[in-house]
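With one protein chain withheld, the remaining protein chains of the complex are depicted in position.
Read from first to last, the chains carry the letters A, B and C; within each, the first residue is number 1.
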Amino acid sequence: MIIVMKPRASEAQVSGVIHRVESLGYRTHLSRGEETTIIGVIGDDRPIDRTQFELLDGVEKTVPILKPFKLASRDMHPADTLIFLNGQNVGGLQVIVIAGPCSVESRSQILEAAHAVKEAGATALRGGAFKPRTSPYSFQGMGEEGLQLLAEAREATGLPIVTEAMSPEQIVLVEKYGDVIQLGARNMQNYTLLNAAGEARKPVLLKRGMMSTIEELLMSAEYILAKGNSQVMLCERGIRTFEKYTRNTTDINAVPVLKQLTHLPVILDPSHGTGKWEYVSAVAKAGVAAGADGLIVEVHPNPSEAMSDGAQSLKPEKFAQLVKDVRRVAEAIGRS
Amino acid sequence: MIIVMKPRASEAQVSGVIHRVESLGYRTHLSRGEETTIIGVIGDDRPIDRTQFELLDGVEKTVPILKPFKLASRDMHPADTLIFLNGQNVGGLQVIVIAGPCSVESRSQILEAAHAVKEAGATALRGGAFKPRTSPYSFQGMGEEGLQLLAEAREATGLPIVTEAMSPEQIVLVEKYGDVIQLGARNMQNYTLLNAAGEARKPVLLKRGMMSTIEELLMSAEYILAKGNSQVMLCERGIRTFEKYTRNTTDINAVPVLKQLTHLPVILDPSHGTGKWEYVSAVAKAGVAAGADGLIVEVHPNPSEAMSDGAQSLKPEKFAQLVKDVRRVAEAIGRS
Amino acid sequence: MIIVMKPRASEAQVSGVIHRVESLGYRTHLSRGEETTIIGVIGDDRPIDRTQFELLDGVEKTVPILKPFKLASRDMHPADTLIFLNGQNVGGLQVIVIAGPCSVESRSQILEAAHAVKEAGATALRGGAFKPRTSPYSFQGMGEEGLQLLAEAREATGLPIVTEAMSPEQIVLVEKYGDVIQLGARNMQNYTLLNAAGEARKPVLLKRGMMSTIEELLMSAEYILAKGNSQVMLCERGIRTFEKYTRNTTDINAVPVLKQLTHLPVILDPSHGTGKWEYVSAVAKAGVAAGADGLIVEVHPNPSEAMSDGAQSLKPEKFAQLVKDVRRVAEAIGRS
Partner (left out) sequence: MIIVMKPRASEAQVSGVIHRVESLGYRTHLSRGEETTIIGVIGDDRPIDRTQFELLDGVEKTVPILKPFKLASRDMHPADTLIFLNGQNVGGLQVIVIAGPCSVESRSQILEAAHAVKEAGATALRGGAFKPRTSPYSFQGMGEEGLQLLAEAREATGLPIVTEAMSPEQIVLVEKYGDVIQLGARNMQNYTLLNAAGEARKPVLLKRGMMSTIEELLMSAEYILAKGNSQVMLCERGIRTFEKYTRNTTDINAVPVLKQLTHLPVILDPSHGTGKWEYVSAVAKAGVAAGADGLIVEVHPNPSEAMSDGAQSLKPEKFAQLVKDVRRVAEAIGRS
C-alpha cells in the first residue's frame, strides 16, 4: 500500500502517519517529490483496511499495490485448475457445453430437454428447481420435486446435473441430487451462502453478479476457496449497463481478463448475457473465440410455453446447430 | 399488456396470437395501424410472463401497461404508511435520524457512540453485528455478542436498535435483541431472506441494491409485504455508476420518485451514498430537501480507528452539526 | 507518478525502467517491499503519458499522484471565481436561477416565457436557438432568428440571455446576441468547440456530458481556461445509469465534490437531471441544500405544446412556487 500526502502536508503530519503505520507493525519507506510526499507501507501481506489511514491528518489518499485475492490468483497458483465433469476436464483443452431449460417444469419437459441436449452433444444438463424471481407472484420453481426429476433425467441420459441453490439448506439438497452447485448472480455476495458452498463437497458454478466487478467476483470465489472447496468455475453472464436493446451486456473482455488473473475455469452464459434467443449463437461463438472453457445455454423443448426465460431459450434444433458452429470455432483456435 | 406485431405480420400470425391469448382466459382488442398491428390483452390483473408471447410467430415485442408491484403501490394504498419508532412516526411530518457506527467493535465503542448520537438528537442507533464484507479476510462482525452490546446500549440511552441480518437465523436474533431489521444492499434480491423478513414481527429497513432499479426495490418490498409484514422502510444508499470520485452515486431522484410510487417511508443514507465523510452533510441536507422521511448516518467516536467504513464515518461533533443543519432545512420545507 | 513492478520483476527490469525514466529528465526514488518494488517518479509537473511506462518489461501498472487539471483546481486558485450576471455574483452568497423554455419557438412564446420567469424572480433567461437533437427529423431550432428573438426578450425584461452554441460559428453569433454561451452535454468533449469558447469574451456555461466523469468535466473546463477565458460555470445535468424510471440520474454528490475540487461556480439542472416535471422542484431544493450556486430550469408557458422537452418543463405558476421554496432552503443554509 502507498499513502499519498496532501500537497502542503506538514512535517508533523508526515511523522504522524509514519508513527501510526509503524505502530501497527509495518515498515515505511519515504519518497519526497516536488509537490507531494508518498509513504510506502512494507510488510502488508495481511489485509489492511486502507480507509483507516485516509483519515489521518494530511493524507490525500491511499493506493493498493497487491491484489486483494490470493487463493484465486494465478500468481499463487499458476497451473489451470481442472474440474472433472462427465469424462471431461473443465478448464482443459476441451470446451464444454452445459444446456437445459431455465426451470424444471414437469417430468416430460425435463426428460425431453435432457435427451435433446444430450443428442446435440451437451456435457451436462442445467435446470432450476429453486428460482430467484424478481416478483413474488412469478413461478418460484418445483423445489425438491424438481431435483428428483433432474436426478431421473441423469439416470436416463447420463448427463450430470447443474442446478441452483439459494440457501444453505438448498445446498444440502443439491449435493444430494445434483452434481454441480450453481450460485446465482443475485447471490454472488450472499456470504452466508458462499461459506456454505465452501463447505460442500461438489463443484460450484459461481455466476458474476450483474452489478459486480471482476475483482468482486474473484473475492467471492475466494470465500469458497478459503473454506476448503477448490472446485470453483466462474461464470460471466452479462452485466447491467445503460444499453436497453439487450437484457444485459455480455462482458466479453472478462473472458481473457479472468483467464489471466485466475487459474479457475471460465464459463460464458450467452442466454442471460443477451436475453434474446436470436443473439445467443453469435455470442456463444464469440465466447469460445475469446477463450472461454465452456458455455451454459438455455434450451427448452417449447420456448413459447416456458414458465420462465422463454425469450432467451433456444429450441433443440437451434441448439444442435449452435453446438456444431461452436465446435468449428473451438477447432479454429486449437481446442476441441 | 400490449402485443406489437412485426411490420409485415400475416393475418394468420395475428390470428395465432389472438387465439393463444384467448386460450389463456384473456380478452383481446385489435388495433390496426398503417405499418403495424397491435393487440391489447385485457383482464391481465394476474401476473403474466410476457416473454411467452414474444416468441409467437410475427410478434415484435410486448409492452407492460400495469405496474408489477401492488401492495407497495400508492395506487392501491394512497395513505402514507407510518412506522412507530421511539415516539415518532417514520413517514409522518417529522424527519428521523438513525446514526451510529458501521460495526459494533467493543462495549466502550458502542456505548460511547450511542451516547454521542443521542445527545446530538438521533432517533435510533445503528450498528452492525453481522457484516457483509467483500473480502473473507476482513472483519466479519462480532455476531451475537455484538447484538448483546447493542441491547445494552439501548438500555443505557433508550435509543431503539437498527441492525442488519444476513440470513433467516440472524433475523431471529435481530428480532430478539433489536428493534428494526436491516436488509443490506447485497441481499436486496436474496429471496430466502426477504421471505423470512416477511414473517418477522419487527419493522424492516430494506436497502436498495447498488445496481437495482427503483422498480426492483419495490418488487423486493413486495415480497416482504406479501408475507404479511407491512412495516417496511425503503432506503436509497447510492447506486453504482461509472463515476469514480465517490464510492457510489446517491440517486437523489429516487426520493421524489419513491414518494410518488409508494406509501412506504423513504430513508436516505448519505454515508454509503458518497463514501467520503466530507460530502455526507451536503448530501444529508439534499435528501431532506428532496423529501426523504429520514436519514441513516455513520458516526464513529474515532473514525480513523474504525474496523470498517472509517472513511465515510463522521466524528460525533460533526454529526451534531449535521443534525442542526438538517433541522433548519426540514423546517424550511415545512417539516420538523 | 508511481511505477509498480510485477511481483517477480528482475533486477535488470528494475534498472531498465529507472534508466528510461531518468533519460526523460525525471528523478527516481526506489522502494522495495516484500512482494514488489515501486519506483517513484519525481519532477513530473509536466504531463506525462503514463502508458509509455506500462509497456516496459516487468512493469505491472502506473499510478498517478497529481491531479491532471491545474487552472480549474482549487489547489491552484483557492478563492471562489465570481461571475457577474444581472447584478449578482454567480459563485457568491446568492443562489441564482436561470429559467426559460428548451427552445425558442416564436416571438410570443419567448416573450411570454421571459416575462413569466422574470416575475417569478429568475436571474437570467434560457432558450435554445440551435438544438442538438437525437433525430434528424426533430425540430432543430430557429437559428439566428431565434437569437434575435432572445435579444428582443432581453430588451423587454432586462434578463441576460443564456443560450447554446454547437459550433465555433454559432459561438460568434451567441456572443453577438446573448450573454452566456452554453455548451451542451453532447459537446462536452468537442475540443474544437471548447477551444473556440476559450477565445470568446463572454462567460461559458459548460454542461457535464451524460457519461462523463467529474474529472473529465474539469479537464474540459481546463481547455477553456487554458485559452484565456476564465469565466466558466460548470453544470451538473444528470448522468446516464441503468435506472429507467427517470431520464437521467442527477449526480447530487457532484455538487459538494466540485465545490471542493474547483473554484468555479456550480449550477444544477434539475429539469434534465430528472426528465419529468413532477420531480423538478424536489431536486431543485436538493441541489441548493447541497451547495449549488444556481439552478437552470426549463419553464414553458404551455408545456404540452412545447416543440422539445415538454415533459420536463414547468408551467410558470409551478416555477414561481419553486422559486419561493428554493429561497427558503437557501436561507436555511445561510444563503440568499
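To be clear about the criterion, a residue touches a chain if its C-beta (ideal position, glycine included) is under 8 Å from a C-beta of that chain, and two chains touch if they have at least 3 such contacts.
Here the structure is a predicted model, which is why all the values come from computation and not from measurement.
**Student:** Which displayed chains make contact with the chain that has been left out?
**Tutor:** A, B, C
**Student:** Using the touch definition from the top, which of A:Asn89, A:Thr246 or A:Gln321 touches the missing chain?
**Tutor:** The one listed residue touching the chain not shown is A:Thr246.
**Student:** Check the options A:Thr28, A:Gln52, A:Asn187 or A:Thr274 and report the residue that touches the missing chain.
**Tutor:** Reading the full complex, the residue touching the unseen chain is A:Thr274.
**Student:** Using the document's definition of touch, tell me which of A:Glu22, A:Glu119, A:Glu199 or A:Glu331 contacts the absent chain.
**Tutor:** From the options A:Glu22, A:Glu119, A:Glu199 or A:Glu331, the contact with the absent chain belongs to A:Glu331.
**Student:** Among C:Gly58, C:Gly178 or C:Gly209, exactly one should touch the missing chain; which is it?
**Tutor:** Counting the whole complex, the residue in contact with the absent chain is C:Gly209.
**Student:** Which residues does chain B use to touch the chain missing from this display?
**Tutor:** 2, 4, 7, 29, 31-36, 38, 40, 42-45, 63, 65-66, 75, 211, 240-242, 244
**Student:** Give me the chain A residues in contact with the hidden chain, please.
**Tutor:** Against the left-out chain, chain A lists 211, 213-215, 239, 241-246, 249-257, 260, 273-274, 278-279, 282-283, 285-291, 325, 328-329, 331-333.
**Student:** Across the whole complex, list the residues on chain C that are touched by the chain not included here.
**Tutor:** Per the touch rule, chain C residues meeting the hidden chain are 46-47, 49, 51-56, 68, 132-140, 166-168, 186-187, 189-192, 209-212, 216, 219, 222-223, 226, 240, 277, 303-312.
In the analysis below, only the chains that are shown with their structure count from here on.
**Student:** With chain centres set to the mean of the C-alpha atoms, which chain is at the far end from chain C?
**Tutor:** The most remote chain is A.
**Student:** Between chain B and chain C, what is the separation of their C-alpha centroids in Å?
**Tutor:** Chain B and chain C have C-alpha centres separated by 31 Å.
**Student:** Taking each chain's centre as the mean of its CA atoms, how far is chain A from chain C in angstrom?
**Tutor:** 38
**Student:** On chain B, where are the residues touching two or more other chains?
**Tutor:** Counting only residues that touch two or more other chains, chain B contributes 211.
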